[in-house]
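Below you will find the structure I want to go over with you.
A single protein chain has been omitted; all remaining protein chains appear in their positions.
Up next is chain A:
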Amino acid sequence: MKYSIAIYGGPYSHQATHSAWHFTRAVLKRGHTIERVFFYHDGVYNASALTAPPQDEQNLPLKWQQLAEDNDFELTVCIAAAVRRGILDENEAQRYSKPAANLEQGYQLSGLGQLVDAGLTSDRLISFGP
């Protein structure tokens, strides 16, 4: 079965993204595929390359990056939700004349339509929120 995941919770504030990561790994272990993980609302903070947790805590942006790379699925971040929260790729940093971009590698900014699309093209869309 083809799954997509929506995450509305930020890392280190809510369990949402931890649970989503474990669920995603379980789905893959069962032989299903993940099409897209979509980050919306405070979930966009999962895509920050500047996340610097203490060494004895998990680095969630990198855990998602690794899982996506190993299993060939998209990490898509809502551009409107991200930009207003200060998560910018190179293009947006230039567009808004900001001193730096901070979107983690392996993630891409895209429109909210990608969440609607994930619902249409996947057999299941599972959301994780605070």
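The criterion applied here is as follows: contacts are C-beta pairs under 8 Å (C-beta built on N, C-alpha and C of every residue); 3 or more make two chains touch, one makes a residue touch a chain; residues count from 1.
By our rule, contacts and distances are computed from a predicted model.
S.K.: Between "Multiple sugar transport system permease protein", "Alpha-D-ribose 1-methylphosphonate 5-phosphate C-P lyase", "Glycosyltransferase family 4 protein" or "Sulfurtransferase complex subunit TusC", which matches the UniProt record of the unshown chain?
M.R.: Of the names offered in "Multiple sugar transport system permease protein", "Alpha-D-ribose 1-methylphosphonate 5-phosphate C-P lyase", "Glycosyltransferase family 4 protein" or "Sulfurtransferase complex subunit TusC", the absent chain's UniProt record gives "Sulfurtransferase complex subunit TusC".
S.K.: Among A:26, A:50 or A:80, which one is in touch with the chain left out?
M.R.: Checking the options A:26, A:50 or A:80, the one contacting the hidden chain is A:80.
S.K.: Which candidate, A:21, A:40 or A:64, sits in contact with the chain we can't see?
M.R.: Final answer for the missing-chain contact: A:40.
S.K.: Check the options A:7, A:27, A:47 or A:125 and report the residue that touches the missing chain.
M.R.: In the full complex, the listed residue that touches the missing chain is A:125.
S.K.: Residue by residue, what part of chain A touches the chain that was omitted?
M.R.: Against the left-out chain, chain A lists 8, 40-41, 80-81, 111-113, 115-117, 119-120, 125, 127, 129.
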